[in-house]
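Contents: one structure, followed by commentary.
Omission of a single protein chain aside, the complex is shown with its protein chains in their original locations.
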Amino acid sequence: MEKYLYIALFAPLVSSLFSLLFTATPKKLFTGIVASLLIITSLISSSILLTHILETGEPIHVTMMTWMQTGGLYIPFGFLVDQVSVTMMMVVTLVSSVVHVYAIGYMDHDKGFNRFFAWLSAFVFSMMILVMSDNYAGLFIGWEGVGLCSWGLIGFWFHKESATWAANEAFIMNRIADLGMLIGLFLIYWNTGTLQYDGAFAAFHQLPTATLTWIGIFLFIGAMGKSAQFPLHTWLADAMEGPTPVSALIHAATMVTAGVYLVIRSHELYSLIPHVGLFIASLGTFVALFAASMALVNRDMKRVIAYSTLSQLGYMFAAAGLGAYWVALFHLMAHAGFKALLFLGAGNVMHAMKDELDPFKMGGLKKVMKWTWIMMVIGSLALAGVIPFAGFFSKDTILEAAYSGNHMVIYGVLLFTAGLTAFYSFRLVALIFHGEERYKLFGVHPHEAYRFMLVAMSPLLLVAIVVGILQTPFFDMVEEVLNGHEYHIEHTLALIMLVGTQLFVGLAILYAYVKYANSKIKVPDGTSKIENSFAYKLLINQYYIPYAYEEYIVKPYRELSEFFWQKIDVKVVDATVDGIASIIYNTGEKTRDMQSGNLSTMLRWMVVGLIILLSLAVIFGFTVKYSGV
Amino acid sequence: MLAPVNIPFESLNLMTLAPMLIPIIGALLILVIDVVKGGLDKSLYVVLALLFLVMDFFSLLGNAGLFSHDGTIMGMFDVMLIDGLALLGQFIIVGASMLFIPLSLTHKRFHEFSYPEFFALFLFMIAGFQFMVATDNIILVFVGLETSSLALYTLIAMHNRDKSFEAAIKYFTMGALAAGFFAFGAMILYALTGSVEINKIALVLASNGYSDIGYVLVGVAFMLAAFAFKLSLIPFHTWAPDVYEGASAAMAGYMSIVPKIAAFVVAMRFFEFLIHSHIVWLEVVLYAFVVITMTASNMWALVQTDVKRMLAYSSISHAGFVMAAILIGTTQANSALFLYWILFSFTNLGSFSMLWISRQKNLIDGQSSDHSYDKFAGMIKTSPVAALIMGLFMLSLAGVPPFALFWGKLYMISSAVSSGYTILALIMALNSAIAGYYYLKLIVYMFMKEPVVGVDGEIYVANATLALRTIIGIAAVATIFAFVAINPLLEFITAFVSKSGY
Amino acid sequence: MEIGLNHYLVLSTILFAIGLVGVMRRKNLLLLFFATEILLNAVNIAFAAISHYYGDMTGQMFAFFIIAVAASEVAVGLGLLIVWYKRHGSIDLDVLTTMKG
Partner (left out) sequence: MLDHILSILIFFPALAAVFGFMIQKESMRTYGVAVALIEFVLSLVLWYAFDNNVSGMQFVENIPLIPAFGINYSLGIDGISLFIIILSAFFTFLGIVSLTDTPKVKYMIITLLFLQMTMAGVFAALDAIVFYTFWELSLVPMLYIIGAWGGPLRIYASIKFFLYTFAGSLVMLVGMLFMAYFYHQAAGVWSFSILDWYRLVLPENFQLWLFVAFFIGFAIKVPMFPFHTWLPYAHGQAPTIGSVILAAILLKMGTYAFVRFSLPLFPDAAAYFMIPIAILAVIMIIYTSMVAYAQKDIKQVVAYSSIAHMGVIILGTFALNVEGVSGSIFLMLGHGVVAGGLFMLVGVIYDRRHTKLMSEFGGLAHVMPRYATIFGIMMMASVGLPLTINFVGEFLSLLGFYQQSHILTLLAGTGIIVGAIYMLAAYKKAFFGEVTNEANKNLPDINKKELFGIIPLVIVAIWLGVYPKPVLGPINNSVTSIIKLMHAKATTELAKERIPDLTKPRVFLMKKTINKEVN
C-alpha cells in the first residue's frame, strides 16, 4: 500500500515539474493532458488507499526520510493515511482532477497555459503534503506551500494590478496566521518534545489546561488565516482575481478548508479544551452570518460564491468547535463538491460572457447554457441545504449538533444563515439564468462551454447529489479516529425541525426567485433607493473592513516604513555615525590653526606647556604637603 | 700641585666608548679626504659612511655579547653605561642610519649630498645619539643631545630650499629653548640631590622619601618639557610638521625614527624610577600627554592635504602611542616600545622613502606641494608596483595585521591591558581607527581615483635608483614578513630590557 | 646681608624668566637668539652656585659644557640666520610662515 501512498503524493509533483519545463514556451496542449493524467493517477491511488482503509481500518504510516534533526528535535518526512486524511486526499484529488481537465478548456487561449498547470499541480502536491503529513512540521510545509501556490495562481494574470495586489494580500494575510501556527508548533515542541501527531497527542493529556489553551489558540490563529476567518477574511474575496478554476480548487474546495482540517486533525487537543472549542464555534457562527450578509448584495458573481464559501467555512468551524469533528469533515467534503461545481459553473458563465462578472448584466442565460444552468441550480440547491442534496445532510447535522449541545444562539444564527444562503444562492441563479436577456445590451454572444468541460464537471455534480446518503458509512469510517457520535434528537422534534428548516429555506428560495427572476430587473446605476440605504452601503463595502485595513494598517505601515527609513535610519542612526566622524574631522579642521607656522606662537606654545606642567607640579606639591602624607 | 692621577687603563673599559668613536673617526676621515682631494663623488662618502656604520654595528654586537654575558657594564669613569636599553637604542639608531644613508644615492642630484660635510655631520650626529642613550649622566645626555641636534639642524638646512631654512630655523630656535629647559631641570635636580647621574638621583630621592616633592616635580617638569619637545608631544610638537615638510623626505623619515628613539631611551631611564615610585603627578601628566598627543595629532593628520605633512602628524601620533610605554613602565611595556620602534622604523622609513623616490626637482603644474594627495591619484594604473608597496606601508602604519606595525601595537596595547590601563588601551585602539582614515585616504587616492591628467607613472619613481629600490624592498619585505621575526625580536628585547632592570 | 645660595638661585630664576619672556615676545631672530643665551646663562649661574654649595665640581663641569654648547649653538644659529637674511633681507619672525596647518 505504501507504493500507492507515494504515487498519490508525488504524481502531482511530477506533474508540476513536467509542466515547469515548458513555462517559458508557448502553449502546449500536452502539458495540460499529462498534468491531468498524473493528477488522475493520484486520484486513483487515493481511491485504492481509501478502499484499503475501508476494508482493513488500518492506517498506513510511513517515514520517508529525516528532514530536520538537531538537539532534541526530530522531524521526518512522515506520512500518515488514516480515515481522516484519506477523506481529504479524496476530496483534493477528485476536485483537482476535475479542475485540471476543466482548465484545459478554460485556459484554452491563455498565454500562460503551461505555467498554469505547473502552479496548479504544485498546489495539489502541497495540499497532499498538508493532509498526509504525520507531523505538524510537515503540515506546515504544505500549509506554506499552498499559500505560495495560491499566491502564484491568484496573481496568475500578473499584468493586472488588482490580481497581483490580491495575490500579495493573500500571501501576507496567510503569513500573519502562519506565524500563529508557528508559535503553536513551538509550544507543542517545547512542551511535548515532538511534533509528531501521535507523540504530541499522547502528551497533551498530561499538560496543564493553560498550556493547551495557548496551543489551541495559536494553532487556530493559523487556521483562521488559511480558512479566511474574521478578521483575516478579506483576502478571500479579493482572491477571486485568479482564474476561475483556481477559485474552484483553492478558494472553495481545498486550501481554505485546510484550517478546518487542522482543527479536525488536532481534535485530541481541542477536545481537551472545550472553552477554546466554543470560541471557535462562536467565531465560525459569526463568520457564517457575517459572510452570508455580504453575499446578499454583492454584484460580483464570483465574490458572492466566495462569501458563500466563507460562510460555509463558518459552519464547518462551528461544527468542529462544538466537538462534532466528523460533521465538520463531512460538511467539508460535501461543500468541496458543490462549491467547486458552482465555481466551475460560474467559470462557464464567465467564459460565455467574456469575463463579465456582474450578474445584473446577464439574465436569461438558461436558454443558451442549459447544462450549466442545471449544474448551477443543483449546486445551489445543495448549498442551500435542500433535501436530498448533499448540503442538506451535512448542514442539518451541524444544526443538530448545535441544538443537542444546547447552544441555542449558535443554532439560531446558523438556522437563520441557512435561509440567507438559500436566498443569495438563488438570487444569483435567478439573475444569471432567468429574467430578461440583459446581456444583449452589451453586445455579448454567449455560448455553452466545451463539452468535455461539462463532462469533467459531472463528478462534482454527482457528489453534490448523492454524497448525502454516504453520511452513515462515512461516520462509520471516521468515528474510530475522531471519537464522534451521531446526533439523535427525539424523533418528532427532529421531524419538526426538518420540516421547519426546509420550509424556511424553500421560502427564501422562492423570495429570491420572485424578486430577481422577473423582467423588471435593470442594471443598477446607483440611483435606486435601496442602493443608497445604509445597510446596502455597509454590506456592499464589506462593512468597510477592507477600507479600514487600507486606511489604518496598510497606509500607516507604509508611512511608518518611510519614516523609519528617511527619518530614523538616515537622519538619526546613520547621521550619528557620520556625526561622530565629522566631529573628529571638524575638530581637526578647527584646531589646526594652532599650527600657525609662526615661530613666536610655536615658542609660546612650548612655554605655555611648561607653565601648565609647572602649575600642576606646584598644585600637586602643595596637595601632598598639606594633605599630611 | 696636583697629585698624579693614576687610573688603570682597563678600568676605563674603552670598548664602552668604541661604538661612538667609530662614527667620529669615520666623520673625521671623510673630512680629511675632502681636504686632501676635493670634488669626489658622493658615492664614495656614502659607502664610507655605510662602512663605518657597519663597523659601529659590529662593535655594538660585541658589546651586546658582553652584556648578555656579564650584565651592565660601566666605563670611562662610570660615565658610559652599557646596558640593554643602551644597546637596543643604539641598534635602532645605527640600523636605521644604515637604511637611511643609501637613500642619498638618488637619481636626481640634490644639493646637500654633494658636500662631504653632509656625511661627516651625519656621522657626528649618530655619535651624539649614541652618547645620549649610552650614559646615565645627565651632562653627557645633554652634550649628546646638543651634538646630534646641532648636526641635525645643519643637515636639514643643507637641503637648500626656502622651506628647509625655515624649518631649520624653527627647529633650531625651539631646540635652543628646549635645551634651556633641560639645563634648568637638570640644575634643579642637581640642587636637590647633588648628583647628575640618574641612578644616584633616584637613590637620593628615594632615601629622603621625596620630601621636597614640590621641587622635585618642578625639576621633572622642566625635564619633561625638554623631552616632550624632542618626542614631539603636544603642545611641544609644533616644530615637527614644519620641519618634516621642510626637510627632504628621506631626512624626515629619518627624523621620525632616530632622534625619537634616543629620546625615548633617555626618557625611560629618567622617568621609570619616578613612575615606579608612584608619583601620581607624573602618571597624570604622562597620561594626558599620551592621550592628547595621539588624539589631537590624528585629528590634524586627517585634515592635511599633503602626504608628507600627514605622515609628519602621523609620526607624532605614533610617538604619543609609544609614550604610553613610559607611562605604563612595565618590562612588557618597555619591550613593546623597542619592538614597536623597530617595526615602525622599517615601515615609516619605507613610506618616506616612497615619497623620496617620487620627489621632483620642481613642482608639477597645479601642485601646491611636493607630495600632495592629488599627485598620487590613480597611481595603481600608472605604476602598480609602487602603489602596492605604498599601500602596504599605509596598511602597516594603520595597524592592519599581519603587517609589521600591527605586532607592535598588539604588544603595546597588551602591555597596557596587563597593567590595568583599560581606558588607555581602548583609547589607543580607537586612535588606530581614526588614524586608519588618513592612511586609507592615500590608498583611496592611489587605487580608486582616476589619474591626474598629464601625470605619467614616471613621476612616482623619478628619483629611483637601485639603492633606493633596495632600501624600499628591504622595508617592504620586513613589513610583510615581520611576523616571522617577531618572536626572536621579542625574546631578544625582553631579555635585554629585563636584564637592565626596566 | 650675606649673599647665600638662595639669592643665586633666585637670580637665576629671574634671569630664566626674563629669557622666557624674551623668547615669547621677540620678533627679531637675533634678539631671540640672545634670549635663549640668557636662558642658558641663567642656568650657568645656578650651577656654579650649587656646585660651590655642595663643594662638588660636577656642577661647574656642567656649566662649562653648557657654555660650550651655547657657543656652538650661536655658531649654527648665526649661520642659519645669515643665510636667511641673504635670501629674504629680513630676520623678522613673521616672515617665517610659509608652512602651517
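To keep things simple, chains are lettered A, B and C as they appear, and every chain counts its residues starting from 1.
The rule is short, and it goes like this: contacts are C-beta pairs under 8 Å (C-beta built on N, C-alpha and C of every residue); 3 or more make two chains touch, one makes a residue touch a chain.
Every value quoted in this text rests on a predicted model; they were computed, and no experiment measured them.
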Item to check | Chains in view touching the one left out | outcome: A, B
Checklist outcome for this item: Contacting the left-out chain: of B:L31, B:A288 or B:L410, that is B:L410
Checklist outcome for this item: The one of A:S15, A:T31, A:S150 or A:Q196 in touch with the missing chain is A:Q196
Item to check | For chain B, residues in touch with the removed chain | outcome: 380, 395, 398-402, 406-407, 410-411, 413-414, 417-418, 422, 425-426, 429-430, 432-433, 436-437, 440-441, 443-444, 447-449, 483, 486-487, 490-491, 494
Item to check | chain A, residues in touch with the chain not shown (by the definition above) | outcome: 23-24, 63, 65-74, 76, 137, 140-141, 144-145, 148, 151, 155, 158-159, 161, 164-165, 167-168, 171-172, 175-176, 178-179, 182-183, 185-187, 189-194, 196, 198-200, 202-203, 206-207, 557-558, 560-562, 564-566, 568-569, 573-574, 576-577, 581
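Keep in mind that, in the parts below, only the chains that are shown with their structure count from here on.
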Checklist entry - Which word fits how the chains touch one another: line, ring, star, complete or other? => result complete
Checklist entry - Of all chains present, which has the mean Cα position farthest from that of chain C? => result A
Item to check | Length of the line joining the C-alpha centres of chain B and chain C, rounded to whole Å | outcome: 26
Checklist entry - When the centre of a chain is set as the mean of its C-alpha atoms, what distance in Å lies between chain A and chain B? => result 77
Next on the checklist: By the touch rule stated above, which residues of chain B touch at least two different other chains?
Outcome noted: 169-170, 173, 177, 241-242, 303
Checklist outcome for this item: Check: chain A positions touching at least 2 other chains come out as 592, 595, 597, 599, 603, 607
Checklist entry - Given the complex with chain C, which residues does chain A contribute to the contact? => result 592-593, 595-600, 603-604, 607
Checklist entry - For chain B, which residues are in contact with chain C within the complex? => result 138-139, 142-143, 146, 150, 153-154, 157, 162-163, 165-170, 172-173, 176-177, 179-180, 183-184, 186-187, 190-191, 194-196, 241-242, 245-246, 303-304, 309
Checklist entry - What residues on chain C touch chain A, complex-wise? => result 20, 23-24, 26-27, 32, 93-94, 96-101
